[in-house]
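A protein chain is absent from this complex, but the other protein chains hold their places.
Chain lettering (A, B and C) follows the sequence in which the chains are written, and residue indices restart at 1 in each chain.
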Amino acid sequence: MQVGFIGVGVMGGPMILNLLKKGHEVTIFARHPEKASVQEVLQAGVRQAPSPRALAMASEIVITMVANSPDVEEVVAGPQGIFEGARKGLIIIDMSTIAPSVTRKLHEQASERGLHFLDAPVSGGSQGAINGTLSIMVGGEQNIFERARPVLAAMGKEENIFYVGPSGAGEVVKIVNNMLVGTISASIAEAFVLGVKAGADTDTMAKIIGVSTGASWQLANQFPMRAFNGSFKPGFMTDLLHKDLGLALDLAAENQATVAMTSIARQLYELSRASGHGRDDYTALMQALEQLAGVEVRSKQ
Amino acid sequence: MQVGFIGVGVMGGPMILNLLKKGHEVTIFARHPEKASVQEVLQAGVRQAPSPRALAMASEIVITMVANSPDVEEVVAGPQGIFEGARKGLIIIDMSTIAPSVTRKLHEQASERGLHFLDAPVSGGSQGAINGTLSIMVGGEQNIFERARPVLAAMGKEENIFYVGPSGAGEVVKIVNNMLVGTISASIAEAFVLGVKAGADTDTMAKIIGVSTGASWQLANQFPMRAFNGSFKPGFMTDLLHKDLGLALDLAAENQATVAMTSIARQLYELSRASGHGRDDYTALMQALEQLAGVEVRSKQ
Amino acid sequence: MQVGFIGVGVMGGPMILNLLKKGHEVTIFARHPEKASVQEVLQAGVRQAPSPRALAMASEIVITMVANSPDVEEVVAGPQGIFEGARKGLIIIDMSTIAPSVTRKLHEQASERGLHFLDAPVSGGSQGAINGTLSIMVGGEQNIFERARPVLAAMGKEENIFYVGPSGAGEVVKIVNNMLVGTISASIAEAFVLGVKAGADTDTMAKIIGVSTGASWQLANQFPMRAFNGSFKPGFMTDLLHKDLGLALDLAAENQATVAMTSIARQLYELSRASGHGRDDYTALMQALEQLAGVEVRSKQ
Partner (left out) sequence: MQVGFIGVGVMGGPMILNLLKKGHEVTIFARHPEKASVQEVLQAGVRQAPSPRALAMASEIVITMVANSPDVEEVVAGPQGIFEGARKGLIIIDMSTIAPSVTRKLHEQASERGLHFLDAPVSGGSQGAINGTLSIMVGGEQNIFERARPVLAAMGKEENIFYVGPSGAGEVVKIVNNMLVGTISASIAEAFVLGVKAGADTDTMAKIIGVSTGASWQLANQFPMRAFNGSFKPGFMTDLLHKDLGLALDLAAENQATVAMTSIARQLYELSRASGHGRDDYTALMQALEQLAGVEVRSKQ
């Protein structure tokens, strides 16, 4: 298929390589063509378009994977945006994590123009993007989802590509997932710092809690690979998780739902950012707490 | 083996039945012999002692499974306590969840009397107690742990019986686990209430997040069995989790460690208790939040 | 002076009446001319302009007192906005509480057009607006502030009209003040609910703490007039304080500053909104907490 792709970063780069591997032809638009990730996909054989508008003209499906709501609005509905170049029936798949209210507005505008708009945010981090094993949660019309599925399957694990409901529902599920990423990780960070300071051993705690009622994906996977290992290279940057928790707070305010855990978790990541970890993996919060407590939480394995 | 058991409640009752099944002879001390759980084990063949002291005289191993630090201190070191009746070499196994500082004090007093004291708190809830599949985390001397292992194995899953370090370490690991139970469950509760209010579906969220980075034991097991199902029969009572989070805050204050997530989670369970859920399963917090938000988070399966 | 005024609500209405009293001629623009507050000022002798643009053409000073950042942007810089009708040298005074970053952007755009832009948010609530005793904190060029002072003095208490620094500084000071309003009020609410439940008397606590280290303007003024009195008519609506706390969180995220107290206070007002108090005085949070705790915190005086 002719796939347009906007947003060639830590996530977008490897997603594009996987699209190529599965035989799709990919055109990209890159605001910063000099970036290493862009150069890498160009060498792998993608074409380059001078604008989202031009890219849309050459594509059957356009994927956007950018930083935030205003970025999506600009590349989709801006003056040189996708809407301006789209042929009737174009499927736009926004895989960014953004406000569901923005998703729904763009979906409506797309419908008015005879275009399709799916929200399809992902979970799994850069490793999932590289391995083509992302989880993808898709909101929008189900028949459009079915048509887009082969393209999504190039980037995600077949059994983890989910149709979740009408426009915006994909973003909601993603935000709820990332609320849990943020709160669970912050909880592990503070609990393990306390445990070690109170005399327990990191590996012992991880092993036992890993088979007990406090177990989580974060404890089984992210912490052993990053923080317990003293490695804070993302993965998923603190700044991005902080942004997603901001989306969660906005969504909660729209819906008058109290989210005290999420709210405090976000302040802890703020503390981690203030400690210089904005561009480190989000588990680096543990290091900020370690320094406050004067202990080290590390695996000896 | 001649096993004494003090604390015949929701947990202790089924633990005793499992000891009997494995061929141990059990003597109990019960402050409230009229309780149904006591009657049940008496009918199953346990003997009854008139005091912890008397029970200790008749036992090779004594297990305590009571509510809190003062209760353990009383049955172990009180005027009619275990210490008073213990023969040299008696192994006392405290399976309650209490302050590690109390554990260490009793361990020291036991040593001075030529007795052994293990802390061996459990995870797995009433279901684990019934099925004999508890996780058990044991602190104290390792050779004493090895001698006690056959008795522990009657109540817990062989591979989930862990020696974790010197006296008190078992309690620390347990408290760290329960901090995560409390924070993760409170996080799931608020996140799912928001998700449903924002238009997502309970089962869809549970399925997708269950295979994503927000996954946890709580989401996979406790919520589907209880809160998502509208069932709030414990399980593990809110009041008890609230107590354990109090132990965590005390441990944090002793160690000058900041535990903001735990601290807010405890306030949410306080809110749940104020809403009448003190004796319900801890996942009933979700119902308190549902009522505030005016939605229902239920599985349709 | 010829004063234009946009935003004729609970605050704007009485502010306009005070401008008239001091001899200023006032022209308003009202999106909803049928509102009671608009009718009241029309009867008092203000003129009406069909757009912010038209209003600007007829004014030496234009004051905006609207709900949020997008509203200010629209009436100032929108297609029919103040910028479009302004004569060189016009002084625009935005008295709304909005994001300092928006203030600074509009200030810059005004400068480019040869216009002046002050941020001059207020404190003192509807009562201060009625009595002409508002506190006003002004950011922008100091000489422009001096020229605007007579107009500000019609609405605020002479000694409480403050020049606080360059563009945006007024908003920052206002946001910091309202963070304290939000956190102190939430703290009073929870502390008094606990005090009464633990057996103390509302009036006794208020009297003693009022002369002790826990004293505050909120405890001395707002609570006796509203919540302690069972009266929740605003005053200052929960929804507006909730909005201001949102501005504070955004400002904190921009500046990587941790604001845990503010963050939790906002979640408590969210809880109050979910309990139906969005349009009540912000001290109604106490009533939400009273209902959870099953007590009443009321003055008997």
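By definition in this document, a contact is a pair of C-beta atoms (placed from the backbone, for glycine too) under 8 Å apart; a residue touches a chain by one contact, two chains touch by 3 or more.
The model shown is predicted, which means the values in this text are computed figures rather than measured ones.
Novice: Decide which residue listed in C:130, C:153, C:191 or C:225 touches the omitted chain of the complex.
Specialist: Checking each option in C:130, C:153, C:191 or C:225, the one touching the absent chain turns out to be C:191.
Novice: Where the complex has a chain not shown, which of C:178, C:238, C:272 or C:287 is the residue touching it?
Specialist: Of the listed residues, the one touching the omitted chain is C:178.
Novice: Hey, which of C:111, C:142, C:231 or C:255 is the one touching the hidden chain?
Specialist: C:255
Novice: Against the chain that's been left off, what residues of chain B make contact? List them.
Specialist: Residue positions of chain B that touch the missing chain: 242, 246, 249, 252-253, 256-260, 263-264, 266-268, 270-271, 273-274, 278.
Novice: For the chain that got dropped from the picture, name the residues of chain C it touches.
Specialist: 100, 123-125, 135, 137, 159-160, 162, 164-166, 168-169, 172-173, 175-181, 183-184, 186-188, 190-195, 197-201, 204-205, 207-209, 211-219, 221-222, 248, 251-252, 254-262, 264-265, 267-268, 289, 292-293
Novice: Which chain A residues would touch the chain omitted from the figure, given the whole complex?
Specialist: 260, 264, 271, 274-275, 292-294
FYI, only the chains that are shown with their structure count from here on.
Novice: How far, in degrees, do you have to turn chain A to put its CA atoms on top of chain B, rounded to the nearest 5?
Specialist: Rounded to the nearest 5 degrees, it is 180.
Novice: Across all chain pairs, which one has the most C-beta contacts?
Specialist: A-B
Novice: Suppose you list every residue number at the chain A-chain C interface; are over half of them used by both chains (same) or under half (different)?
Specialist: Homomeric contact, same residues on both sides for the most part.
Novice: Taking each chain's centre as its mean C-alpha position, how far apart are chain B and chain C in Å?
Specialist: Each chain reduced to its C-alpha mean, chain B and chain C end up 51 Å apart.
Novice: Could you pull out the residues of chain C that touch at least 2 other chains?
Specialist: As it turns out, chain C has residues touching two or more other chains at 260, 264, 271, 274.
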